[in-house]
Structures are given as C-alpha cells and as structure tokens.
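A short worksheet on the structure shown next.
Here the complex is missing one protein chain, while the rest keep their positions.
To keep things simple, chains are lettered A and B as they appear, and every chain counts its residues starting from 1.
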Amino acid sequence: MTALGRTDETGTASQAAGPGRGPALFRRRLVGMLAAAAAVALAAAWGSSFGQVAAVSIAVIVLMYVALAGGWNILGGYAGYMNFGTVLFFGVGAYATAITSSAWHLNPLLTAPVAAVAAAAAALLIGVASLRLRGGYFAIATFILTLAVQSLALVLGITHGAQGLFITGLGISPIRATRVFFDLFLALAVVAILICWVIERTRWYSALIAIREDEDAAEVLGVPTTRYKLTALLIGAVIAGIAGCFYAAQIYYIEPVGTFDFNISLATVVAAVIGGAGRWYGPLIGAIITELLAQELFVHVQGVYSQLSYGILLIAVVLAAPGGVAGLAQRALRRHPAPERPEPLQPTAQPLTIPATDKEIP
Amino acid sequence: MTTVTEVIATGVLLGLIYTLAALGLQVSLGVLRVLNLAHGIIVIAGAFFAFDLLHAWHITPLLAVILALPVFFLFGLVLDRGLVQRVRRVSEQAVLLGLFGAMILLQSLAILTWTTDSRSITVSYTNSSVTLAGVTLPADYLVAAAAALVILGIIAAALRFTMAGRAVQALAQNPEAARVLGVNVDRWASIVFGLSVAVAGMSGVLLADVFPFSVQEQSQWLAYAFIVVLVGGTGGIRGALVGGLVLGLAQSVFNQVLPLQYVDVVVYGLLAAALIVRGGGLASRRERAL
Partner (left out) sequence: MTAAAAPAQARASTGIRLADVTAEYVPRQPTLSGLSLWAAPGRITVILGPNGSGKSTSLKVMAGLLQPWRGKVEIVRGAETHDLTGAPCHDRARHKIAYLPQGHSVFPAMSVHDNLVLGAWPLKRDRRAAAAAIAAAYERYPMLRDKRRVPAGSLSGGQQRILEVARLLVADPDLVLVDEPSTGVAPAVASMMYVELARMRSEGRTVVLVDQDVRSALDIGDAVYTLRSGRNDRHGEVSEFAGDVTALAREWLSAGPTASEEKGG
C-alpha cells in the first residue's frame, strides 16, 4: 500500500502468515537482513577507503536525502500528512550545532544531541500548533512556517542574521572529512530506514495508515491521532536535526538563506514521493534516483532548472505513478490473477466531503 | 501617515486587497475542498500579467483586471481538468502533491520568464495621494481597494441572486443532493476552480498596482491568503472579509510600530496564533459539516 495510491491491499507482503510458512519466512527474513547488513558494510568500506573521493562526496548528499526522506516518510508517507517543513528542523539542528559548538568550544559533531533536542523542541512546538489541522492545512502551515523561521533567523541576534555563523572545523583534511561524513550520513540513513522498517512491523503502523485513509474513523475508533502524528513528526524532525548538525559541521559556514532553503524540503518530499512514500524502501529508492539525477544533470545548471524538474517530476508521478517507483514495482510484481470484471461503466461518484466551517450566506 | 484614522483607513484598504487576494484560495477550499497550493504563484502571475500588459500595450491595471478574468479562468480550467480532477480519485495527498508540483513548476517558469528581479508598476496615480475628510491616503491603495470592493460585491451578488451562485453554494453544502437535483457537479466544480484561479489572477493585477512584486514573493502571498482563511474561515465572502481586514489592520498597525524586517515576523506570529486558535475548528471534517 502506498501513500498516494489507494489499493485494496493492506499490510506488507512479508507479513504473509500461515501454517508451514513460518520457517521459510524466517529464513527469507534472515537472508534479507544479512544481505542488507552486508550491503551496508560494503558501502561503508567503499566510502571510507577505496571509493573515489568525488563519487563519495556525491554519495554523501544522496545519503543525507535518504535519511531526510526516510524520516519524512513516517508522517508524510504512512500517515499521509504532507510535511513541507523538513528544512525547518534541519536548519534548527544546524544552527543549534553552530551556536553550541562555538559557545562551549566543542567539536561540532559532539553537539549532535543538542541538535536533536532542538529539533525535537521545534517539532513539539510546531506539531502542537499545526497537527490539529487536516491534510492540506497542515501542508500549507509547514510550508509557511519554514519561511517564517527563515525570516526569524535573519532577524534574531543569536543567529547573527544574514551574516551567518562559522563552525569550528574538525581539523582534518577535506578528503578525510568527506569520508568521515560519508560514514556519518550512512549511519544516519541506515538508522532512518531501519526505523521505518521497524515501524512497519508495529501496530503503530496500522494506526498511521488508518489516519491517512480516514482520520475521522480512526479517531472514532479511539486512535490517539494527535499523539501519534506528533510522534511521527518528532522522529522525522530529530533525524532532520541531526542531519543538519552533520551538514553544518561539514560545510562549516551557515546562513539563513542557504540553511533554511526551501529546496531542501522540496527535494526531500520529491525523493520520498518518487520512490514511493508508503514503504520503507521508497525513500531509499527515491533519494538515490533524484539526487543522482540532480547531481548528474544539474552540476552545471543549478537553481531554477532543478526546481523546474522537481515540479515536472512531481506532477508526472502524481498523474502516472502515484505510488512512485515502489508502486510501479508492486504493480509489476503482483501475482494475483487479473480481475475478470471490466471497470465499472463510470467511476463511482466521489462525494466531495466538505469540512465547511461556517456556511453563512455570503 | 501618522494619525490613527489614517492607520486604520490604510489597514482597511489593505484588508480589502488581501480579501480579494485570499478569496480564490478560500473558494476552492470551502466549495471544492481543494487546497490550491499554487494560489500564490497564480497571484504573482497576475501581477506580472498587469506589468507586461502595461509595458507592451499600455493597458492600465484597471483594464488588465478585466482581461485577467478570462485568461486566468481558462488557465484554471486547464489546471482542474488536467491535474486536479484526474488525481482526485487517487487520494487527497496526491492532489496536494500535484498542486505543490504545479506551484514549483509555475514558479520556476516564472523565474525563467521574468527573472527574480523585483518589479513595480507606475501609473498616473502611483505616487499621489488623496485627502478625504481630512485623512490622507495613497491613491494607488484607494484605487486597488475600490476595485477589489467592486469585484467582491459582484461575486457576492452573483452568489446570492443567480442560479449559478446557488448552484455553487449547493455544491459546497451538499454535492450529492445537488447532483440529484440535476446539477452537473463535475462541471460546476471545474467552473468554480476556474473562477478561483481567475480571482487570484485578478487580485494579482490589483496588488501590482500597489506593491512592488517579485516571483519569490508568491509564498508570502500564499501565506497571507492562508492567514485570511484561518482567521475568517471558509464560509464565504463575509468570512474572507473578516480575515482580510484583520490582516490588513494588523499590518498597518505594526508598520507604524516596528521596523520593516520585524513586520513579517509578526505577521507569521499572527499565523501561528491563528493556527492554534483555529486548529481545533479545522480539525474534523464531520464536526464541521452542518
């Protein structure tokens, strides 16, 4: 089941149960997990030693987006709450790192917990304010809040406004730094994807899906929707905050426009959606595709053209493949027999459900 | 602009402009339950429309407003039939993402066409002011606000007194009942969306008359529209007016009191407050359906 595509299948393929399937399933899972671990180990080795630096530095960005998109996926994909505010937590984490590492004279990487806490605090604040809003309202609210925080950063003394902040370097060579950050982002990406994978196996997952499909019904059934949404937002925010910390440490100069750049939120959302927002592997696939594309195509042509492509990509995905790449793969691999019946003569009338607040006669 | 009356009057004028600028978003939200994320960029497109018309063919903004109606209405129909209606049956999130993609796409196209430079329109009354009953107000604010008021009035009258207007209300309140009475709900949904885009474009023309504008500011106008909707609700022009006037007055007052760069922060603070207060009100679909 994917975030954008409404299918009549629920649950994950790997949760097929039944007598006699147990041991085979367990073996498949074990093999899968070993393969994943091996892949990660291989990647780590590649990044740390034998990979070419240029390729590794590209991989660093890809991994950052894997992490960001993975974190986004929990609220955005599972619960269906389009969150355009990723960069908000990212930036908060970056600034937290910048401020505390210089104030306390610490290696910026050690301030990751501070970044995480700052991002979490921001998530709580924003979540409490905006998670009572439904779908589209929430999306717009996060979009605007990102801009708001950006203007705040330009104005507050502690952030030094447009001048930006410098972060003490790590004292290692740039090449070494690239490899170190590769490892860091790899770890973060793995954690993010792992969290998604684990969530899919909990009851919380069904609750989130229920929220996406029909939040009113979920509430009536007693699901603590606000609390669950807030938790989902928190996890994504913390991941983004830590990513921000690493980012700040890596580029060691941050300022509001670049750090709270809306394009980061945009790229995160596009990555998750293209990959397929409803499953743990979606953001992984999507981030790889979009960031590799971005790096290859837009090395020379920045800014506007990448935005243009993101826009076209989003529209294309939504029109043609709402489930993203993962959805397409699902459709291709589906093994049940094709339905014997043709489509209904006309699509069933979709009643527009109206959230009408006050319907005074204008 | 120092007297209290002038501050309030300016706030009202601003409020009228903001009301119109938000109406498109409110209509598509309230009637169709579609949150048009591309609203802001459409407004800005209206501003550039006015600019280009003025510089290419010497068409004044007031005339451009009228021309904007069919142009943007058609664009709205295309957006609706090409994207919104097609994606509606997939899921709500898909519609949001599609419109978000449209926003991004349109914004980048706009940057390619008009660059990120700030523009402004200068016409005969741009830098003059008018004094009414001892209150001095900028002429361009007055003209734009008056035009906005006229447009709002026409829309309100149409909604109340024409069959089409009643059909739109019915669509908002109980589309299934409307369908059964013979209203072609799908066609009317397209028309309403087209009109919401048209109003957004027209409001852009008016704002070009008053403010300097640039492509990037589209998100600011989206924000303003959203604040208006949050404060005023989705119920109709009356609500939009309430929201618009609150925003206009707030801005006018804060402009006097705070240095420029803080005004935005305050406006966003208003948004946060509105979110918290209104959040409950916009919470449940069923709660709100009468």
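Here is the rule we go by: a contact is a pair of C-beta atoms (placed from the backbone, for glycine too) under 8 Å apart; a residue touches a chain by one contact, two chains touch by 3 or more.
Here the structure is a predicted model, which means the values were calculated and not measured.
Shown as candidates are B:183, B:237, B:250 or B:265; the residue that touches the absent chain is B:183.
In the complete assembly, the contact with the undisplayed chain comes from B:170, out of B:170, B:208 or B:271. In the full complex, chain B makes contact with the omitted chain through residues 163, 166-167, 169-170, 173-174, 176-186, 235, 290.
We take it that only the chains that are shown with their structure count from here on.
Chain contact summary for the complex, chain B toward chain A: residues 29-35, 37, 83, 86-94, 96-98, 100-109, 111-112, 155-156, 159-160, 169, 171-173, 175-176, 179, 185, 189, 219-220, 222-223, 226, 230, 233-239, 261-262, 264-265, 268, 271-272, 275-276, 279-286, 288-290. Residues of chain A that touch chain B in their complex: 3-6, 80, 82, 84, 128-137, 139-141, 143-145, 147-148, 151-152, 154-155, 212, 215-216, 219, 262, 266, 269, 273, 304-305, 307-308, 310-315, 317-319, 322, 347, 349-362.
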